[in-house]
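Could you have a look at this structure, given as structure tokens, before my questions?
Shown here: the complex without one of its protein chains, the others still in place.
Now for subunit A:
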Amino acid sequence: MDKAFEIQKQVRDNAKALQTYMTDLQNWEAEMKRKEAALNGEFEQDLPPVRSKVKKERPVVVKKKPEKKIKGSDYSSWDKYDVDKACEEVDMQDIGPSSLDSKKSQLAKLEKLREEAQYEKERGNTFVKQEKWDDAISCYNRAIELVRDDAIYYANRGLCFLKKDSLHLAESDCSEAIRLDPSYVKAYQRRASARERLGSLRAASRDLAEVLRLEPHNHAARKQLDAIKARMGTKGAKSKSSPSSTPTVESKPLTKPTQPKIVELPPEPKVSADDEWRNGAGENIMVIKPVKKPPHLRSKRPLKSIPIQEIQLGKTTPEKPPTRLKIIEIDDQTHGDSNNNDSNKIDDTPKNMKGEGDVASPESVKLVTDGAVKEKDVKTLVPPTNSVQFMSEWKYLKGQWEARCEYLSIIEPSKIPSIFANALESDVLSDVVRILHDNSDRFAGRVAAYLTQLSNVKRFSAIAMFLSPNDKQMLNKLLDHCKVAENTSEDAIADLKNKYEL
């Protein structure tokens, strides 16, 4: 009986004990939460030094002490002795360690963070030296996480982004660095590089100007600025800057002695007949002069095709209007805006254009010269020896079926396969077919030869597939013509039909 009671009592006690424990636990939980919320960063410990540094740090202190003591009799040394600096050093020594102890808590904690960030920065810098940009970036990231208001970390990270060609990131980092430290020259320089490569030249030049304002003797920045200005200049000059362009040309005569402005040249006393002709002297024409510019300075507009016509020396073409034009050199030293090339040209040209209103601009040049190429001139044509020659001539004669017909007729049919090799194009073929069809009388007796030789060009079967129904119709007619007019054999006709896939 006793035993049973005892067990019962124990069970009850245990349950009770547990219950009290649980209430205790709940109270404790609440209390812990309160305590935890009250925990603020007010905490600083006096810690013993890092184990491995204990030995290392002592000799450093010893080393500092034996600072050359200046003897009382050594007057020259005392003259050089900077008392203010020495006083400052002594003061700093006093402040150094003791201030950390006295102002514990917040300041010390900040200091700690700064130290850590500094460590990360140094690690980042070594990565930069090894050109491990990604590792360096992660180091700077951590440094920035620790200390958000140090321009150096941002600028250094910007450099890494710049090296990695993440130009937008680089620019934003540099901007942040500049925001934090408006006199940070390197940040400006890096942002300028980023912006230059991003194409915002104006912003880049502003940054460089800021650099030069802060450091007037910064050669790298000056060079970069000049380069950018040169780049900006080629894209066009502002009207206000064009007057200044003349002196710059004159000041640099050596660089471009071959291309002076014609109008400004005084008539040279001894000009050979050749030169005279070249300058268009005595003729009612304008001379188009070549303009030499480095590729990056050239206009980005598509080139206009200007047909050039060969005229023998001394020979005049009285009936036709002069086809020679003058292109006024545009000064590439001018600075300023990038897209009013033409207006600039026109500004400069009126004096040359007097009396030639119809050649006011290059656009009109083409209109004028197009008409100039006439059938008669085609006589100067020479039969091509390869497809390149043929194609350039063919394209030149575009739209002038007569001329093309003439050109075709001077080509010996038997040479067609060797001329075209494997470069015959389907549109050329259909043009040829059309010409043959339209002018079958001119090619009397040779149509079949042309067709046969064309079909002998390499890879012809592939080209024939692109013939349009229209072309095929013309071909059929041509073959009929061959049969009737040229007495081509049935076999040959069948063969051609087969080859042209009729």
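In this text, a residue touches a chain if its C-beta (ideal position, glycine included) is under 8 Å from a C-beta of that chain, and two chains touch if they have at least 3 such contacts; residues count from 1.
Convention: contacts and distances are computed from a predicted model.
Undergrad: Write down which listed name, "WD repeat-containing protein 92", "Large ribosomal subunit protein bL19m", "UBC-like protein" or "Nuclear pore complex protein", is the UniProt protein name of the chain that is not shown.
TA: UniProt lists the chain left out of the view as "WD repeat-containing protein 92".
Undergrad: Can you work out which residue in A:Q8, A:Q26 or A:S489 touches the chain that's missing from view?
TA: Touching the chain that is not displayed is residue A:Q26.
Undergrad: In the whole complex, not just what's shown, which of A:D2, A:E36 or A:D441 touches the removed chain?
TA: Considering the complete complex, A:E36 is the one touching the chain left out.
Undergrad: I need the residue numbers on subunit A that touch the omitted chain, in ascending order.
TA: Answer for subunit A: residues 10, 13-14, 17-18, 21-22, 24-26, 28-29, 32-33, 35-36, 39-43, 45, 47-53, 116, 119, 145 touch the chain left out.
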